[in-house]
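All protein chains but one are shown in place.
We just call them A, B and C in the order they show up, numbering each chain from 1.
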Amino acid sequence: MAEIFYSQAIRDALREELLRDERVFLLGEDIAGYGGAFRITRGLVEEFGPERIRNTPISENSIVGVGVGAAMLGLRPVIEIMFMDFITLAIDQLFNHAAKFRFMFGEQVRLPMVIRTPGGGRRGYGPTHSQSLETLFISMPGIKIVAPATPHDAKGLLKSAIRDDNPVLFVENKTLYGMRGEVPDGDYTVPIGKASVLREGRDITLISYSQMVHECIKAADALAADGVFAEVIDVRSLNPLDMDTLCESVQKTGRVVIAEEGHRTGGVSAEIGFRLFESLHYYLDAPIKRVAAKDVPVPAAPVLEKYVLPDWTNVLQAAHEILAEN
Amino acid sequence: MAEIFYSQAIRDALREELLRDERVFLLGEDIAGYGGAFRITRGLVEEFGPERIRNTPISENSIVGVGVGAAMLGLRPVIEIMFMDFITLAIDQLFNHAAKFRFMFGEQVRLPMVIRTPGGGRRGYGPTHSQSLETLFISMPGIKIVAPATPHDAKGLLKSAIRDDNPVLFVENKTLYGMRGEVPDGDYTVPIGKASVLREGRDITLISYSQMVHECIKAADALAADGVFAEVIDVRSLNPLDMDTLCESVQKTGRVVIAEEGHRTGGVSAEIGFRLFESLHYYLDAPIKRVAAKDVPVPAAPVLEKYVLPDWTNVLQAAHEILAEN
Amino acid sequence: MSNDDGLELLSFYRRMLLIREFEQRLDRFFADGRIHGTTHSCTGQEATAVGACAALSASDYVTSNHRGHGHFIAKGGDPKRLMAELFGKATGVSGGRGGSQHVADLSIGFLGSNGITGGGLPIATGAALAIKIQKRDSVVLCFFGDGAANQGTFHESVNMAAIWKLPVIFFCENNLYAMSTPFACNFPIQNVCVRAAGYAMAGEVIDGNDFFAVRDAVSAAAGRVRAGNGPCLIEALTYRHCGHSKSDGCEYRTRDEEAAWRLNDPIANMKRRLLQTAAPAEIEQAEREAAGMIDEAVAFALQSPPPDTAGLEDSIWVS
Partner (left out) sequence: MSNDDGLELLSFYRRMLLIREFEQRLDRFFADGRIHGTTHSCTGQEATAVGACAALSASDYVTSNHRGHGHFIAKGGDPKRLMAELFGKATGVSGGRGGSQHVADLSIGFLGSNGITGGGLPIATGAALAIKIQKRDSVVLCFFGDGAANQGTFHESVNMAAIWKLPVIFFCENNLYAMSTPFACNFPIQNVCVRAAGYAMAGEVIDGNDFFAVRDAVSAAAGRVRAGNGPCLIEALTYRHCGHSKSDGCEYRTRDEEAAWRLNDPIANMKRRLLQTAAPAEIEQAEREAAGMIDEAVAFALQSPPPDTAGLEDSIWVS
């Protein structure tokens, strides 16, 4: 066990997979010498060379398309999209190509391809550099989605993603890069499609992923101080969703808050929430509440950004409202 | 009152708005002489000339960006994206530009812009020409979304969309183009943000939009034959959503099916359903069910396409399952 | 390749006929309503498909577009399975899931037709990158149309191929129209090739209705590209005899223009050339064989079972 940064965990996973499988290579803007905007790939070009840590021009849609073509011929590209906001440029190659080729071509092709990209705000970067767009992907069959909240899961899930024979969107988070956490020594993976129960509780279930997991933990601490025991679940994989783990918890607690940093309307919470309502209607003691960003672009000014983005206080308030419903 | 085709209703709305406001112009691939792939704009270039019915090269992302720039200077572009599947190429200009400019630039700009595009399958066109991608837009604040089911609403909503000072996604449907319906003579509009109750009923509410509205009506007919009275609601606008009309109906019926042609996971139904569960939890006699496409690309082969896409029989089955609960 | 023995030429002639026959039968099936959906016929463009693929080997790759039946057959695809795909049968190239615009056959290096105009350009570039990384000596030939050349993917992909010196031939079938739009309305320049210099890339315009011109240009290009000189652009001027798709009456072009181009029919051109080396009987035999193979393809498609829906949802993932 070593305690390392979330950013280091990602770098370690990339490095170990580059060593382990020569078919793996990295593709992205300024990822070589510079190490990418967040320096995640820093140092890798010195070890693996510019052929495997390949800088690209600024051409997001075609970068992804190049990954698709390379994967069709047996390579395992790991693409970095510098900010999740820029993935909007690559939606066609992702949705009409990467997501469809296997099914559409009668299962002839495998597309082992990972798209790494950091979402999230709280850095004052403004509307085009702060979005959480993962919800766009949950409605597109054919792309797996993971969004780790800890260094442990970041490393383990990235290894699973790179070893997976399907396209995987790997959602990182800017504010988590500097977070430390324990990581096992040596090789390990975290399975895609399994949620994790971070804290057991009987009174209410707090469901989230990525950075919001830590807001939920803060809220759970505050609730515990009042003698309310919240179960905190990190979904980790948004596609496939591990509904079994979620349902088990909700059957126990009967109360649910779902938290995400993306916009409230049309978010991941709507899908998770709908499934829980649908299958556990009769177990719920109160309606599920979702905590999410307000339905406006993420503003740059600190006071506005704080107002628009959800944090632990919103989770706590939602929990209190639910608990208030007898 | 005249009975005209859905396609004609759209053409009439375009023509009348082109006559009414010289700032309105059309932009798109092959929309002039050819009239677009579905011939919706046929004949307009002869009347308004190639400057106002402007053919573009095949460049979806920049076509939308050109619309944004023109709208900033006071024009009112109406853009045609030939198939909704191709809007994937224009997501950046739509989400990071059109949707954000007004808010992000401190409310200085107005972006009166309409994006017309046909979604939906059932034509055997295969995976990249049959998608219903409107759900991608509900999570992006700043773009209104309408999806008319009848010639009447198509004409009235398109006029409202063209007169609206915000970007509006106008979702057409390939299989509806050939549908006839009554349309008032002279100028009229249908307000954006208002659902319409097509049939009153007390036992169950069938909620949908666009082509699925007609599947719901078929299902309602079948239910009526068994003495079950379904209320059929056409949401018409997906953003803003008219929750008042939906809630009023559900408070009465206590049972709900939501139907859409898009994929089941992450669809519009999840958002509408979540809101109904959240606000009407205690009114619901049974969990809401959604009817949608299976979570795979829309296949070309008729037997497969039929299997993947939902129709009235699925709506009917969902209704029976709900009615069977206690 | 360079010295043309008669048998080989006959087989290319047969393949061009095969494509023509395939597309013409399809037209009838659509007309009869025996196939629904739509198709983009490539009649009149057989020399670009067969000529280009004649210059490639089995270990080379092709990416295609929406007008891809000819490309598929030219690269060695099985007309039976393509016909079955159009009939939506289980035995189709894509098991009936893809239809006309979405077929791939990796066993012959056919990396897919593509329903998204310009969608194949980055894929071809990525395949070429893989070849370079794997240190193999294959090349990728990317078929795209004049209309596709205005998509951002053209610019982005060609630039990457050029800076990385990838083994890819960008092969533009300039049939003078993108759907209904004449070349001159979509371009401020005379030829797509004018843009090659913007990527420090060789570019040439060739007669796309002359099998020999196409094959020779592509084999020369393939040699240069294989040698590591980076990508190149070939623009083959050609013309579709048919409309853009099923619903097209071709009001945007004149009957005279069509007639003029029909006089430059790639198949007639090939036949004229063949008559110098082959006996009329051999030629007629090739023609009969082509028709026969399409009869077989139709019979195969009709006999084939429809696809099974069982397990369809699970097949979205490789497990």
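Operating definition for what follows: a residue touches a chain if its C-beta (ideal position, glycine included) is under 8 Å from a C-beta of that chain, and two chains touch if they have at least 3 such contacts.
Everything numeric here is computed off the predicted structure, so don't read it as measured data.
When the whole complex is considered, the residue among A:S62, A:Q108 or A:N173 that touches the unshown chain is A:S62. Of B:P141, B:G156 or B:G266, it is B:P141 that touches the chain left out of the display. If you put the hidden chain back, the residue from B:G106, B:G186 or B:G227 that touches it is B:G106. Residue A:R123 is the one among A:R123, A:R163 or A:K252 that touches the chain not shown.
Across the entire complex, the residue among C:T91, C:Q151 or C:N174 in touch with the chain not shown is C:Q151. Although one chain is not drawn, its touching partners on subunit A can still be listed: residues 29-30, 33-34, 37, 55, 57-59, 61-62, 85-86, 89, 123-129, 294-297, 299-304, 307-308.
One chain is missing from the display, and on subunit C it is touched by residues 150-156, 159, 162-163, 185-189, 194-195, 197-201, 230. Contact between subunit B and the unshown chain involves residues 25, 51-52, 56-57, 59, 61-75, 77, 92-93, 96-97, 100-110, 141-142, 144, 164-166.
In this text, only the chains that are shown with their structure count from here on.
Centre-to-centre, using mean CA coordinates, subunit A is 40 Å away from subunit C. Taking each chain's centre as the average of its CA atoms, subunit A and subunit B sit 30 Å apart. Taking the mean of the C-alpha atoms as each chain's centre, subunit B and subunit C sit 36 Å apart. Each of the following residues of subunit A touches two or more other chains: 61, 92, 96, 100, 103-104, 141-142. Across the assembly, subunit C contributes residues 92, 94, 97-98, 102, 114-116, 152, 315-316 that each touch 2 or more other chains.
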